[in-house]
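A single protein chain has been removed from this complex, and every other one stays in its place.
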Amino acid sequence: NARFSLIAGPCQMESRDHAFMVAGTLKELCGDLGIGLVYKSSFDKANRTSLSGKRGIGLEKALQIFSDLKKEFGFPVLTDIHTEEQCGLVAPAVDILQIPAFLCRQTDLLIAAARTGRTINVKKGQFLAPWDMKNVQAKFTASGNPNVLLCERGVSFGYNTLVSDMRSLPIMAAMGSPVVFDATHSVQQPGGQGGSSGGQREFVETLARAAVAVGVAGLFIETHEDPDNAPSDGPNMVPLKDMRRLLEKLLALDAVAKSA
Amino acid sequence: NARFSLIAGPCQMESRDHAFMVAGTLKELCGDLGIGLVYKSSFDKANRTSLSGKRGIGLEKALQIFSDLKKEFGFPVLTDIHTEEQCGLVAPAVDILQIPAFLCRQTDLLIAAARTGRTINVKKGQFLAPWDMKNVQAKFTASGNPNVLLCERGVSFGYNTLVSDMRSLPIMAAMGSPVVFDATHSVQQPGGQGGSSGGQREFVETLARAAVAVGVAGLFIETHEDPDNAPSDGPNMVPLKDMRRLLEKLLALDAVAKSA
Amino acid sequence: NARFSLIAGPCQMESRDHAFMVAGTLKELCGDLGIGLVYKSSFDKANRTSLSGKRGIGLEKALQIFSDLKKEFGFPVLTDIHTEEQCGLVAPAVDILQIPAFLCRQTDLLIAAARTGRTINVKKGQFLAPWDMKNVQAKFTASGNPNVLLCERGVSFGYNTLVSDMRSLPIMAAMGSPVVFDATHSVQQPGGQGGSSGGQREFVETLARAAVAVGVAGLFIETHEDPDNAPSDGPNMVPLKDMRRLLEKLLALDAVAKSA
Partner (left out) sequence: NARFSLIAGPCQMESRDHAFMVAGTLKELCGDLGIGLVYKSSFDKANRTSLSGKRGIGLEKALQIFSDLKKEFGFPVLTDIHTEEQCGLVAPAVDILQIPAFLCRQTDLLIAAARTGRTINVKKGQFLAPWDMKNVQAKFTASGNPNVLLCERGVSFGYNTLVSDMRSLPIMAAMGSPVVFDATHSVQQPGGQGGSSGGQREFVETLARAAVAVGVAGLFIETHEDPDNAPSDGPNMVPLKDMRRLLEKLLALDAVAKSA
């Protein structure tokens, strides 16, 4: 019943300077608030809506920056991988490997990720029921790696819309793994802008409050100092300057949610 | 930003003794906790899944009992109506008229309810988007009655399942009416037991916590001393003996949700 | 395995002249094609999205026009009713009473309709699974009226959208009642235009072809000589001048669908 940890950072790793700027801000904020921070960024956006979406700075550069961030700030880092080959390459540089939602049923990828021994954050597919995650979890544990985080990020609801079913949080918690709520992808509107996904930033707090009140081990929130000009997921990222107020409210709810 | 009010009671009015027993328990509980109580029961279950479902004790008996309850306990009472004719008959005996979700688009019923001058609690249809409630609300206000509560009770999600989209709470609040979250019908599984609707009582607290953390003016919770033997909605009602612990947790969340 | 019958007409009864014009056109067309015609119009649109939507010409006028239409053209007529009282008033003048989808669970209305002895066309609620219609059907049969048509008109799919699940046709046919496919309401976009429902007229043929190929006893198609200026349901009605070509194609599919 510890307070929630925070997985946060900009959607994409944009540059060393940008990463250090955001990381430093989050590090200080989480230090002030007493929240455990996992720094998150993607080195590659492998499943952009359209071909013209920006992909990221690439594996090699990113791994070096992750190492440097860890050295500077001492926090664990998380990134998402998309192929079996990436698992071995990325694992030494990061603490948590993330399986994207679209890929949560790709057995070989899951096994390869499990075998690195790293903690895995696996996002629930938009096409899955919460109880289906038991089979996903079992692919990791049967591969010898029980360190799995189960992450809710919304379920398909008609076209170009996700809905967050808060029942999924206790259902997945009953599987024995820590449950993370991804508050920024849950407000995505997949494909909602034609050539890219839309988002409803204004509902991040709504869904995060709800999830924390139900009880989660972790919160996943992508953040950016200027979301409207971010290379990906701008419509759903939280402005960096709004994070303190948001987290303070969520911490207060978390304390009540987890009190006897 | 006052604390939430509670609309509670057994789904059906079963008998005078039963009504007084549940009402007395709720009155004492809400007095202890400092919660405003609206006592709710239906005199007729007009839309049972099958013809063999129990319908209720009828209008005349119920109105007398409502009057007696009000005299004894001093709380306002709420009941649902299903026809224009019932509006005029029922309004003198109750404080809030409720429009069932299936009927929230029946213009004549809405107008008749509005014209009684009573406060209206209108449930959002399982087939409506939150923003569609603006048209529903307008049917009341244009009929001269702005005293409307907008009530979320889940939206159709595939077959025999509802999902609670917490975004609906701020969307409806922005319409200027108090928003109520119906925590027991939101866990219904419509038609889920073949000849009757099922329910997931175990998720009432999950959804109620989420809604309160987002912020609501009212909570709607049906309760019964022995839900498994209740004549309707047993699978989703909360045992009367569990209400105190549930409300205490929700009150604590409410205080945080509404603090500056 | 007879060919499908057609339930068709303008959504609203607009005037005597308009009714006779559309009815005459449909009568001639169906005579040419050898299709059984049931003429449909509503005398009241009781569940418009907003209060400003046009309601119809009213009960009394409509009943007289229905009688005159029957005398002139000899076809059966269908209209929808919304209250128990209307059942007795309307039944003498029409051949088929229709229960609107939103009202398909209102027990008293169903019983009142059943007791008129008229054939009932009951639309499947947008919030129901196909198998749930067994309970709806049973409310009629248990009331002594087995003459029930079960009508598919789409199921809620996210917000402001319906989807037509063609599996519902054989599922409902297995209940022993003739199944009707409503091709024009199935392309509605409920509330999709803010203050009124939108529609996708361009997909009426798509869904009608699909339903006929699966096999239906009846097709329900609203039609108008100028849908864009019709008082209701314009976005989903089929232009009267397009009906011949549409029906010819559907008849050809029907013949194949029902051949040994």
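First chain written, first letter: the chains are A, B and C, and each begins at residue 1.
FYI, a residue touches a chain if its C-beta (ideal position, glycine included) is under 8 Å from a C-beta of that chain, and two chains touch if they have at least 3 such contacts.
Here the structure is a predicted model, which means the values were calculated and not measured.
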Which displayed chains the hidden chain touches across the whole complex: A, B, C
Per the touch definition above, residue among A:63, A:128 or A:253 touching the missing chain: A:128
Among A:25, A:83 or A:147, residue touching the chain not depicted: A:83
Interface residues of subunit C (partner: the chain not displayed): 157, 163-167, 169-170, 200, 203, 206-207, 209-214, 249, 252-253, 256-257, 259
Contact footprint on subunit A, counting only the chain that is left out: 46-51, 55, 82-84, 102-103, 105-108, 125-132, 135, 138-139, 142-143, 155-156, 159-160, 190-191, 195
Absent chain, residues of subunit B that touch it: 157-159, 161
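Simple rule for what comes next: only the chains that are shown with their structure count from here on.
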Size of the rotation, in steps of 5 degrees, that lays the CA trace of subunit A over subunit B: 180
Interface residue identity across copies subunit B, subunit C - same or different by half: same
Whole-Å gap between the CA centroids of subunit A and subunit C: 48
Gap in Å, rounded to a whole number, between the CA centres of subunit B and subunit A: 37
Rounded Å distance, subunit B centre to subunit C centre (Cα mean): 33
Subunit B, residues touching no fewer than two other chains: none
